[in-house]
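The other protein chains are all here in position, but one chain of the complex has been omitted.
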Amino acid sequence: MIYQKEIRLPSLQRGFHLITPYIEKELDALPEQGILHMFIKHTSAGLAINENADPSVQHDLDVIFNHLVPENRTEYRHTTEGPDDMPAHGKSVLTGPSLIIPITGGRLNLGTWQGIYLCEFRNHGGRRKVVLTVQGE
Amino acid sequence: MIYQKEIRLPSLQRGFHLITPYIEKELDALPEQGILHMFIKHTSAGLAINENADPSVQHDLDVIFNHLVPENRTEYRHTTEGPDDMPAHGKSVLTGPSLIIPITGGRLNLGTWQGIYLCEFRNHGGRRKVVLTVQGE
Partner (left out) sequence: MIYQKEIRLPSLQRGFHLITPYIEKELDALPEQGILHMFIKHTSAGLAINENADPSVQHDLDVIFNHLVPENRTEYRHTTEGPDDMPAHGKSVLTGPSLIIPITGGRLNLGTWQGIYLCEFRNHGGRRKVVLTVQGE
């Protein structure tokens, strides 16, 4: 079976956000075994898997990514959309636009401490579109 | 259905290159719903999704990646193939070797501003091999 759906996430502020409950709510009955493919249709936000318990991890990931790709480098040419724009493109290449998550026994087979993150790299990113594709049997 | 094909990209210079038209040309009729898997068979180049409109994004991504993994660190041991080689390995771990792109209505379901990038991290990388696998129905 294959099942596909395009959703829009709520508008979230710049930073790393746990969206596991939101994604699970959007999914219909899942196969016994399979894969959930997630794909974000944007170039200045990303998807990631990380710690679902302590919110300070989300804060610290923001610190780490701001160090990795600083704003206002004099070498940047793509600057007309604001100082957060080009760094957002760079950060989204680092996280990537997609996730694959195994489905086992009709559920997402995440580890105990794993959650799904929206990585919002723009100051005002708006509602992000994500395509969910489920394959399995 | 499943469909698989190994292609060789043209030889491209060091940097980030839009290859969406090239990939679309290589694909036969796509399923109504499915996934395109892309996998590059190299360890010093990568694949990514990013902005398809302003070429200055490609320039700035090159700037960002050269800052992330500088050449000529005294700590590097893998140096016999030139100063661009080990940084290319590091950068390719950051981008990753693969992409998954949803297929919807017989077309790649990319966002308005999204294009497929070859990330060529070597000075003279040559023609890169990519395996395309389409699954769907």
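Labels for the chains are A and B, by order of writing; each one numbers its residues from 1.
The criterion applied here is as follows: a residue touches a chain if its C-beta (ideal position, glycine included) is under 8 Å from a C-beta of that chain, and two chains touch if they have at least 3 such contacts.
Because the structure is predicted, anything quoted here is derived from the model rather than measured.
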If the hidden chain were put back, which of A:Q4, A:S44 or A:T95 would touch it?
-> A:T95
Hidden partner sits against chain A at residues 33-35, 48-51, 54, 56-57, 59-61, 63-64, 67-68, 94-96, 99-102, 104, 109-114, 119, 135-137
Absent-chain interface as seen on chain B, which is shown = 2, 4, 6, 37, 39-43, 68-69, 73, 75-78, 86-87, 89-90, 92-94, 96-98, 100, 129, 131, 133, 135
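What we mean here is this: only the chains that are shown with their structure count from here on.
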Hey, how far is the Cα centre of chain A from the one of chain B, in Å?
-> 20
